[in-house]
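The other protein chains are all here in position, but one chain of the complex has been omitted.
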Amino acid sequence: MKGRKRLKSNLGWSTTDRIVVQGHDLVELIGNTSLGDFAFLELKGRLPTPEESAVFNAIAVTLVEHGLTPSAIAARLTYFGAPESLQGAVAAGILGMGSRFGGSIEEAARTLQESLASAAPDADPRDRAREIVARYQATKQPIAGLGHPIHRPADPRTARLFAIAADNGLSGRHIELMQLISVEASAAYGRDLPVNATGAIGAILGELDFPWQVGRGLAVIARAIGLVAHIQEELAEPLAGEIWSRVDEEASEHNRSG
Amino acid sequence: MKGRKRLKSNLGWSTTDRIVVQGHDLVELIGNTSLGDFAFLELKGRLPTPEESAVFNAIAVTLVEHGLTPSAIAARLTYFGAPESLQGAVAAGILGMGSRFGGSIEEAARTLQESLASAAPDADPRDRAREIVARYQATKQPIAGLGHPIHRPADPRTARLFAIAADNGLSGRHIELMQLISVEASAAYGRDLPVNATGAIGAILGELDFPWQVGRGLAVIARAIGLVAHIQEELAEPLAGEIWSRVDEEASEHNRSG
Amino acid sequence: MKGRKRLKSNLGWSTTDRIVVQGHDLVELIGNTSLGDFAFLELKGRLPTPEESAVFNAIAVTLVEHGLTPSAIAARLTYFGAPESLQGAVAAGILGMGSRFGGSIEEAARTLQESLASAAPDADPRDRAREIVARYQATKQPIAGLGHPIHRPADPRTARLFAIAADNGLSGRHIELMQLISVEASAAYGRDLPVNATGAIGAILGELDFPWQVGRGLAVIARAIGLVAHIQEELAEPLAGEIWSRVDEEASEHNRSG
Partner (left out) sequence: MKGRKRLKSNLGWSTTDRIVVQGHDLVELIGNTSLGDFAFLELKGRLPTPEESAVFNAIAVTLVEHGLTPSAIAARLTYFGAPESLQGAVAAGILGMGSRFGGSIEEAARTLQESLASAAPDADPRDRAREIVARYQATKQPIAGLGHPIHRPADPRTARLFAIAADNGLSGRHIELMQLISVEASAAYGRDLPVNATGAIGAILGELDFPWQVGRGLAVIARAIGLVAHIQEELAEPLAGEIWSRVDEEASEHNRSG
């Protein structure tokens, strides 16, 4: 097998009497590590400190459940057609966690990380914020992590998440920059553009020293929990047939008149 | 809208200033609830007691990571073809959590729950166990939750999981019956058939009073975490191309000679 | 590599100057074989006769498009969240082609094939039909392939499909038995239960000597075409946002009053 690359994953492997995950004996982790901390271990390669654990679990739970979102509706409709496959319904829901949803966390995290990585140590963060806002204005794109279609005056999760980060000594340059972007954007656009939950989570990923690509993955992890709960609810009290008939009713009106 | 069913999910809903999940204000949960406990809330409708939390997190983390399993390989190969879609790669991996993998937990939990639900209060659990073993023998199917292709003499996770259940006052009739099934099956088949991790988790789901259908969902939730970690590893150090060439090499040998 | 099984697929392989599919040179097939006939080749291992081609293409096109079905809605909602991944939206739609939709073709085909396989050569097919209807009555399940929620008095596709089979000399014992099941079921239930399109397709699969498992696969193949068309329409004139708001509106009413 000379010249071939080893097929080796550092995540996990097992022998007859041991299972090892990220260098830890799984049997020792069981009972000592919560699901959220285990996720941190998987993604980071080490267990979190208590402060990191508090902050990481906080951002993860924020993303679990949002009611009848497009991804939850897609999962329920899929289960309606294929009740033999819970995993297929959850997968259908996860497939909607792309650039529009999970992607906004990713984009906020990336904007902050790339800006800070290229910044001179003594650069004024206000200049960074202005530069970022100007770049978005030039492309006429909405700024990732700001504003919310429903929540007024501000997304109630943001203040909570930033407070937890501060309480745990994890409020640093990424959160500062995110907040300054909000200030500068509100001035530039002449209306209030507060940091929303995806912006807060994107900033906190930077404080936890996660690469921005983890943003979409974290959304997928959290939403998988919510989607299993939606299918469990669908099992007991199905909504899919009724959802279909709402859409089809219109289509049928068209059909009859068309 | 007379005569129409309401499209109402109890899982979550929101107004301009509030987000509510299973009757709790989300902002109050953030920072006070770990990801594992939040999953319990989503699936059960209430937060866990400290004992339930310990046991639920223990079974969940057991299912996160198993190295280069078929579902992890499928996720990596999918990412290779579609690197723009992390969610697609994770979904592909989740699609493999069906009757063979997640299904074995489900089947173990179902066997125990249906047997205990139909048992007379004073029935001898040994009779139940014998009856279950006889039923499997008649159909020549392997008994769900027993034995393991790799681990010898026994799956190291089982003893750990049962100890955690006992320590938290959650070792009851389901675990007892699962262990008796192992005893009776070992006698019937004339070889050691210890309870494996899926059997232990199936039994513990009963102790936590979860319906057996949650078994597959729990596997999906846990594995979503592992799959995101595999894609993150693939991003840094890809294995997919090498995996493909191992399979294709053989196919190519065939091709040249065929 | 002694003792190892060869990784060999008969479907396709290639060398530097040739690509071979099911034993045919791909370059010779291109331009001489239609997509439907190529699908027949893939599934059957040989090209169809002109008669088989006519009948196979007829059943395939019947399954392509049905308007805003649950799977089309799920695909559109998925695309809304992940517009970077057309393949993810189509996959989400395909995941709904399970036991309820693709499965009914499969079940009709299986019922017919298993009944005919076990029948004595001189058995009266009416007895077979009565036996099948009695078995469904005993389990209180609807008979696969009969009746339709919308089409009155009968599914207009059925007569057309059976006529095409007859015109091509492919109307045999499976179609005869399907029609007798309809007669016996209508008598047994005291109302008209005509053969619907899935029953007709299930019967025709038997005439084409396809195993019943192909039923679900054929539905997946046909529907993939329809789903790509739905995403293309969504690209030009999106409905997903409106679909979401119809569902959410109700949820929001609940929210405000709840």
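To keep things simple, chains are lettered A, B and C as they appear, and every chain counts its residues starting from 1.
Going forward, a contact is a pair of C-beta atoms (placed from the backbone, for glycine too) under 8 Å apart; a residue touches a chain by one contact, two chains touch by 3 or more.
Computed from a predicted structure; not experimentally measured.
*Asks:* Going by the touch rule at the top, give the shown chains the omitted chain contacts.
*Replies:* A, B, C
*Asks:* Spell out the interface residues on chain C facing the chain that's missing from view.
*Replies:* So the residues of chain C touching the missing chain come out as 4-5, 7-19, 21-22, 26-27, 29-31, 33-39, 42-43, 53-54, 57-58, 60-62, 64-68, 72, 85-88, 90-92, 94-98, 102, 150-152, 156-157, 160-161, 163-164, 213-214, 216-218, 220-222, 224-226, 228-233, 235, 239, 242-243, 246.
*Asks:* Go through chain B and note every residue touching the omitted chain.
*Replies:* Given the touch definition above, chain B has residues 67-71, 73-74, 77-78, 80-85, 88-89, 91-92, 95-101, 240, 243-244, 246-248, 250-251 touching the missing chain.
*Asks:* Of the residues in chain A, which ones touch the absent chain?
*Replies:* Listed in rising order, the touching residues are 6-9, 13-15, 82, 84-85, 87-88, 91, 95, 247, 250-252, 254-256, 258.
Criterion: only the chains that are shown with their structure count from here on.
*Asks:* Going chain by chain, each one touching the next, work out the least steps from chain B to chain C.
*Replies:* Step count on the best path from chain B to chain C: 1.
*Asks:* Which two chains have the most contacts between them?
*Replies:* A-B
*Asks:* Can you compute the centre-to-centre distance for chain B and chain C, using the mean CA position of each chain? Integer Å is fine.
*Replies:* 32
*Asks:* Please compute the C-alpha centroid of chain A, do the same for chain C, then give the distance between them in whole Å.
*Replies:* Taking the mean C-alpha position of each chain, the two centres sit 37 Å apart.
*Asks:* Specify, in ascending order, the residues of chain A that touch 2 or more different other chains.
*Replies:* Only 67-68, 85, 88, 91-92, 95-98, 243, 246 qualify.
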